[in-house]
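Here the structure is laid out as structure tokens; the discussion comes afterwards.
With one protein chain held back, the other chains of the complex are shown just where they sit.
Chain IDs A and B follow the sequence of writing; residue 1 opens each chain.
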Amino acid sequence: MDQKTKAYAGTFLIAAVLAVAPFAVGGAFGNTWVRVLDYAALYIILALGLNIVVGFAGLLDLGYIAFYAVGAYLYALLASPHFGLHWPAWAILPLGACVAGLFGVLLGAPTLRLRGDYLAIVTLGFGEIIRIFMNNLNAPINITNGPKGIARIDAISIAGQPLSKAIEIAGLKIPGVYLYYYLFVVLALGIVFVSIRLQDSRIGRAWVAIREDEIAAKACGIDTRNVKLLAFAMGASFGGVAGGLFAGFQEFVSPESFGLMESVMVLCMVVLGGMGHIPGVILGGLLLTVLPEAFRHGAGPAQQALFGKVLLDPESLRMLLFGIALIAVMLYRPAGLWPDARHRREMAEKKS
Amino acid sequence: MNVPAKALSLSVLAALAVMACGKEAPPPPAPAASAPPAAQPPLVVKIGHSAPLTGPQAHIGKDNENGARLALEDANAAKIKIDGRDVTFELVPEDDQADPKQGNLVAQKFVDAKVNAVVGHLNSGTTIPASKLYADAGIPQVSPSATNPQYTNQGFKTAFRVMANDEQQGKVLGEYAVNNLKAKTVAVIDDKTAYGEGVAHEFLKSAVAAGAKVVAEEHTDDKAVDFKAILTKIKGKKPDLIFYGGMDPQAAPMAKQMKQLGIKAKYLLADGGCTAEFIKNAGDAAEGHYCSLPGIPYEKMPGGPKFIERYKAKFNADIQLYGPYAYDAAMVVIEAVKRAQSADPAKILAELPKTDFQGVTTRILFDEKGDLKDGAITLYVAKGGKWEPLDTIGGATAPAAEAKPAEAMGGMTGMQGMAGMAGINGMTGMTGIAAEATKLAPEKK
Partner (left out) sequence: MDILLQQIFNGLTLGSIYALVALGYTMVYGIMGLINFAHGEVVMVGALVALSVMKPLAAAGLPGPLVVLVALLVAALVCMALGFTIERVAYRPLRNAPRLAPLITAIGVSIVLQQLAMLIWGRSYHAVPPLLPAESHEVLGAQITELQLIIMLVAALTMAGLILLVNRTKLGRAMRATAENPAIAGLMGVDANRIIALTFIIGSALAALAGVLVSANYGIAHYHMGFILGLKAFTAAVLGGIGNLAGAMVGGVLLGLIEALGAGYIGDLTGGILGSHYQDVFAFFVLIVVLIFRPSGLMGEKVSERA
């Protein structure tokens, strides 16, 4: 087989696996796991967005979830009885990307001079500010409905068919979670494609140059200000899309979904998977969504099998195991589970 | 205090309520009467329970789970039979971390596992989005503690709750603050959560309607421990009463800090602060403050003291907050299973609206939305390191009186008992109750 056939075969194989995944998973473990896969796809989109900022451009962002929140709230406001607006999803999602991107620039512009941990705390503050506003903007004028959140959001529909409802094709009943799965996976693939193209573009190389050495990058004629702002905007727009999808999928948004821990989780996905390496980030997103659920299901029975009884509440153990997993992975693979070749080289050099 | 007069005023309230909600009494179900098949394996009825078991509210979540667990044990001990077949109730406990996303995952898990009914969730923020999934799957959901009105306003046939919602409670509290605690000026603090803000908002509305002046409206959050800044500001406005809409982890340090700042105002809490934890954590700063809980003091309910005793013995812990409500919620489901003679969610669902159950917290009847009908609300005062019941306002009874005459007697005696109790404990302005009656009536639809 030559390279091209191989590539085609690989693509076909991945497509086939992705296409049958919900049926295999849903059939074997139940629809809960398909829902987990839905969330995994959402988080992969988020993680890929953050990867642009943290992985490519090397800017530590701890408030990334704010853009997710912006996208989610935009969808909620434009497609729910709250304002009586019912825009279609195909109109809101691109708008969400743009608005979130704008917020990205808004955050990026004043923080261009900051670096490292100072940038981290400012982005963290920015994330909290957005969340607090979402929580408080129900008075004096009710915009976000405050802590009560916005309910009865329209489900995402395609060709008049809301994805929340099961459809029947040739006698095969396909539940809503499967339909969302396909939508999210298609969009995630689109974002993977954009990420790959970006990475290989002039801009992508400029980001890496800034990450490695900002002064040298400047000296080489890179307009660091614009390139950095672009990183914030691109990353944010991915977050905005994911947020819109989340709102349509969940049909409910409230500020508590956008806390600091969410930002931290997405950052963990990026770093754990392998910063700046797209397959690694995808792996990170998938693992960190699936693992806590696996612990939820497995902790009780595993104890039963090992000790004959349940010693610790599965729910206490779940987060404990999760924390231990974070530490263990970083100790054994400090550059992430699946780092890119450049990173691996650097690590090898440092060790020698 | 004139007991008969009070009973009279209560029946006025009852009569008004009957008039107001005339359409009632759905047709009785045709009881399934098939021949009992011989010796079958027990029928397993799975009841999902979801609450945060990790995170800052974990203690309250575990309390709910314990309550539901106790109810299921009782049901299993009672050896309920459906068509002659033994029934085993099985609890499926889950952790939703008070996070809407996790809540939906848990809900999906329940739907997949084909649970027959769900008790939960604890927080309004998880209950509301999850209710959509249950409604789509036709699984009955009874929340012990989600008090946001939005939950039952969505028009889902599957959504019920066994606790007065924020509107019902906030309204009673506002009137009580003005009429009984004689507050002319009030300050309102909330924790900016769906629950805290909701109940504070309703309190404020009803206090203003009753003639009080709001001198300060402050906010904190559900993770804060330092309230001195907002309390200092409030101190400058000299209110008669400070209302806090939020949970006890904040309410207790707040009481302490009020004392440290020399604030003499009365302090009124809703159910979130009406816990033994509040008194324990606020120490002597709790003395003389007020709180309310939906329902009738369970110490005074038939089976109440025994419930507390058993809870302690079984879990080696004190009741935190909503445990008894979770017990009632689970019992309501179990009773519905019994009446339906089926574990089929659709049949349970058909029975739930007809619920008339004497729980450990109150007598439970549902209105057409699935809310607790005319839920009683009891006010407590902190005295000698304990919450002492002070007054019980409102209470369900009336519609049952029309529908089932036999029940009415029970209802009346219950009411009289209640009125007598309030009489013993003092106060409750007659006027307060009468006003309650006239105000309640036009609102009922």
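Keep in mind that, in the parts below, a contact is a pair of C-beta atoms (placed from the backbone, for glycine too) under 8 Å apart; a residue touches a chain by one contact, two chains touch by 3 or more.
Every value quoted in this text rests on a predicted model; they were computed, and no experiment measured them.
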{"item": "Contacting the left-out chain in the complete assembly, out of A:10, A:116, A:190 or A:301", "value": "A:116"}
{"item": "Among A:97, A:150, A:163 or A:272, residue touching the chain not depicted", "value": "A:272"}
{"item": "Per the touch definition above, residue among B:280, B:314 or B:386 touching the missing chain", "value": "B:280"}
{"item": "Residues of subunit A (touch criterion as defined above) contacting the omitted chain", "value": "54, 60, 110-111, 113-118, 120-122, 124-126, 128-129, 132-133, 135-136, 140, 214-215, 260, 264, 267-268, 271-272, 275, 312, 316-317, 319-320, 322-327, 330-331, 334-335, 343, 347, 350-351"}
{"item": "Residue ranges of subunit B at the interface with the undisplayed chain", "value": "53-56, 58-59, 61-62, 192, 217-221, 223-226, 228-230, 232-233, 235-236, 248-249, 252-253, 256, 259-262, 277, 280-283, 320"}
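The criterion applied here is as follows: only the chains that are shown with their structure count from here on.
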{"item": "Averaged-CA centre spacing for the pair subunit B and subunit A, given as whole angstrom", "value": "38"}
{"item": "Subunit A contact footprint on subunit B (complex, rising order)", "value": "53-54, 94-95, 98-101, 104-105, 108-109, 111-113, 124-125, 128-129, 132, 136, 148, 150, 154, 192-194, 196-198, 219"}
{"item": "Complex contact set, residues of subunit A against subunit B", "value": "30-32, 35-36, 39, 135-136, 146-149, 151-152, 164, 177, 250-254, 256-257, 293, 296, 313, 315-316, 318-319"}
